[in-house]
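One chain of protein is taken out of this complex; the other chains stay put.
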Amino acid sequence: MEFASDNTSGAAPAVMAALAAANAGHAPSYGADPAMDRVRALIREIFAAPRAEVFLVATGTAANVLALSCLCPPWGAIYAHAEAHVDVDECGAPEFYTGGAKLVPIAGAHGKLTPEGLGRAIAATRRGDVHSVQPGAVTLTNLTEAGTAYTPDELARLTAVARGQGLPVHLDGARFANALVATGATPAEMSWQAGIDILSLGGTKNGCLGVEAVVLFDPAPAWEMQLRRKRGGHLFSKHRYLSAQMAAYLENGLWLQLARAANDRAAALEQVILAAPGARLMHPRAGNIIFAHLPREVHARAMAAGAHYYLWPFGQSLNGPPEEPLSARFVTSWCTTEAEIGAFAAVIRDRD
Amino acid sequence: MEFASDNTSGAAPAVMAALAAANAGHAPSYGADPAMDRVRALIREIFAAPRAEVFLVATGTAANVLALSCLCPPWGAIYAHAEAHVDVDECGAPEFYTGGAKLVPIAGAHGKLTPEGLGRAIAATRRGDVHSVQPGAVTLTNLTEAGTAYTPDELARLTAVARGQGLPVHLDGARFANALVATGATPAEMSWQAGIDILSLGGTKNGCLGVEAVVLFDPAPAWEMQLRRKRGGHLFSKHRYLSAQMAAYLENGLWLQLARAANDRAAALEQVILAAPGARLMHPRAGNIIFAHLPREVHARAMAAGAHYYLWPFGQSLNGPPEEPLSARFVTSWCTTEAEIGAFAAVIRDRD
Amino acid sequence: MEFASDNTSGAAPAVMAALAAANAGHAPSYGADPAMDRVRALIREIFAAPRAEVFLVATGTAANVLALSCLCPPWGAIYAHAEAHVDVDECGAPEFYTGGAKLVPIAGAHGKLTPEGLGRAIAATRRGDVHSVQPGAVTLTNLTEAGTAYTPDELARLTAVARGQGLPVHLDGARFANALVATGATPAEMSWQAGIDILSLGGTKNGCLGVEAVVLFDPAPAWEMQLRRKRGGHLFSKHRYLSAQMAAYLENGLWLQLARAANDRAAALEQVILAAPGARLMHPRAGNIIFAHLPREVHARAMAAGAHYYLWPFGQSLNGPPEEPLSARFVTSWCTTEAEIGAFAAVIRDRD
Partner (left out) sequence: MEFASDNTSGAAPAVMAALAAANAGHAPSYGADPAMDRVRALIREIFAAPRAEVFLVATGTAANVLALSCLCPPWGAIYAHAEAHVDVDECGAPEFYTGGAKLVPIAGAHGKLTPEGLGRAIAATRRGDVHSVQPGAVTLTNLTEAGTAYTPDELARLTAVARGQGLPVHLDGARFANALVATGATPAEMSWQAGIDILSLGGTKNGCLGVEAVVLFDPAPAWEMQLRRKRGGHLFSKHRYLSAQMAAYLENGLWLQLARAANDRAAALEQVILAAPGARLMHPRAGNIIFAHLPREVHARAMAAGAHYYLWPFGQSLNGPPEEPLSARFVTSWCTTEAEIGAFAAVIRDRD
């Protein structure tokens, strides 16, 4: 019953096998390995984006902040949802990489920005007033931090607002595959066709060891991106191990299969949770993350039985009235088993 | 005949096996994995440094610049050999991570600083003059960029100069294991006992996929280091894969076995090279790197026969008088075979 | 009727005279001028702070961001009122100088933080969680952006919250003299005795040409401050002209006389404004800034008569229902005349 995070999961067998295979012999370093050519070709094909440039790094933070630093000058405002990882979970990495840009957090129900909310935030930045930071870039997240998904149409409406203000758009796709599976959209529909300029395409949480692709649909900043990656210490000498992961991940639709498994387990877990008296969702679930209220005594029993997940937000206590609802986050992954879901169902049922 | 760089080699079987083993089940993320405890314990034991703090990253650049940013303020001068990787091969990463410190390159024969040279460079920085950057930190490299090795005594004489000026010392140990094997020194003798404050302990070039340990012999900046690592995007969520590599690398002396193999092959290759008429070394070889002059025609034949290595410095041409010596760099690794050495010997012998 | 800002005013005659006097002959550069010794002695005496270190710069932004960069590391959170100049009017200068710290805006009525609000904001920063920026520093402003004043007791309650969390406190005193006059507090009471670590002591808005003193009550970061000032390009070669201004400003209580004049004119203007039917204050006035609602037609008449001030916030229009109240900001300065107040009274009275 491991629902704490998808980053506690391991790597998929096919990815591990590809890594082992990649180990044979010598390979050119620093991204000149043939496997990287394969990655580039795969992404261009899968995204129907023949001019896209692709760069691999090992962490989502690196992917996000390198992208933002190519899109936003030091004096820029970066518009993000108030719960966005880049603003609340990266220890100021965007500020570091951009040379001091300012994150502008924007509220929005269920982890999603609205065109109106985004528009208001941009309008509130005094463009042309030298005393103020200037509109710089927009960053969106799909799946969102609330576990919801933007549809391509919703993304397009947001990027239209950005474009209307001359702003480029980054998409944090740490869980991009889960969003595709959740919405049925194609990679192209969910990215450049919806107005995304740079995508952080996550592999780590969804069956890789540690690899993310930065996909530049507009290849113009490709050289800058390479220099920034090097300066950030993110250019791997034995780059083949990043390439091998990403190639295996994308080959034959593995990434979507893994995401589908995670989403399906989450759907089942959602049903289990909602079957508990007093249970209700905090956000509509789209992919592999569930936010739900459950009575305190259910949490107590579940954790006593060995279920791992977080009360969310932090700071809630298992001590208190048993019927009082506490909010929690449950995350499934590609390797969550039906048995784990069943075990959790048994815990919830088992109340006496 | 792959002598271009040790970073074109793969990972050692034991490291790959450890990675596969680490893949089982779930593991806490962001460095809380039990394997990291093992890494920490191993390093403390191997270095006889029970208070050392250890942090893993995936690239040597990251290790170096995170270390330097903890040791040197933005207005500091960082003293380094004129050929040091941090000054000439990291695209300004130290400047980026330190917030604008200034590298001070210092000449020195065979890639090594002398106490006199270091002392003169520090003395030339106008301490206490607000118009000048201030002495900040010293960074050394062992093996050096010239393939030579500092002995512990030589390091100690350099760190004494630094200490006399109140400066902390970083050691870039991308090839630390090769240096230990070359000199017979213990890890402690070659690091904290010689006055090193922070060590970048390389794994990548010597049989790992991509892992380096930043070892803080003085644990004081441990928390700062963690925050800087996160801000740099270098904190791995699935950290177990870094831990597994490093643990396997250090267990049972594997790291030294791998380095010994590389050094032994280099010794053999050195003999082969020196057997060529007109050959001579540019620097005395200590570990797994050879810099040598060979007649142009030997290079031409070797490369025609499929030998991979770099004419060094770049920019020399295979077209020209056949007897003219051209300088080149040869690097062996843990996986260089005796057969490769033999093949190169055959090429050199085979001149008619 | 110039009420747009105190920075449209000129310099006081005594300051101009001091500048002219300072021009005679040669003087040591870069702060070694004897007039700087006089400034240092004056500030130490006036603030009853014999160990204070003092550095002069020419702009308030420079004073603020140099102070913050000495108090807060790049990974720190800087707690500030949501309307604070450092967050909304300095184009990201704090982010630039600190190397990427994050401003945390905190709401508070009438431009003032409450201990509870500050405490909540600090508590919301996940201390010890490497994914989050860490509590770094608190910055307060007195007079506030809303024209209100903190009393020493109010400041002390806020700095106690900061101190309880181990955080240093900066005070933006661009209108420090106005705050002293408004509250009757002594300089010591309003600064170090209330827990302030570094004060930006403003001269520019209150009768100087362009000079601010950064006062370090704890002298520990004095050398760092000097280096940061130099790196920021804020160390004047002909420093005597900064010293001369500041010395004249502080000698014989001139700074308080100038502030008293400004405050007194504001008190008179407040009475004039409140005499208008439909007028009401937005914030209780403490010093030389008035925020008030007036009927649109009053604004229209005033501006037609040549009164200069800003509708506040920007974006309100003089076109619309005449009785509808519009909000505005009025600022007096040391050189505002009773005649200007009288003229404005005449405009307001004159409604037919």
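For reference, chains read A, B and C in written order, and residue numbers begin at 1 within each chain.
One rule holds in what follows: contacts are C-beta pairs under 8 Å (C-beta built on N, C-alpha and C of every residue); 3 or more make two chains touch, one makes a residue touch a chain.
As the structure is a prediction and not an experimental result, all values here were calculated from the model.
Across A:Q134, A:T151 or A:N288, the residue that sits in touch with the chain not pictured is A:Q134.
Take chain C: the residues that touch the chain left off the picture are 2, 5, 7-11, 16, 19-20, 22-30, 57-62, 65-66, 90-93, 96-97, 204-205, 209-210, 227, 230-238, 241, 308.
Although one chain is not displayed, chain A still touches it through residues 30, 73-75, 99-100, 130-131, 134, 224, 226-231, 235.
Where chain B meets the chain that is not shown, the touching residues are 74-75, 88-92, 95-96, 98-103, 126, 130-134, 314.
Here, only the chains that are shown with their structure count from here on.
Taking each chain's centre as the average of its CA atoms, chain A and chain B sit 35 Å apart.
The distance from the centre of chain A to the centre of chain C, with each centre set as the mean of the Cα atoms, comes to 43 Å. Contacts with at least two other chains are made by residues 74-75, 99-100, 130-131 of chain C.
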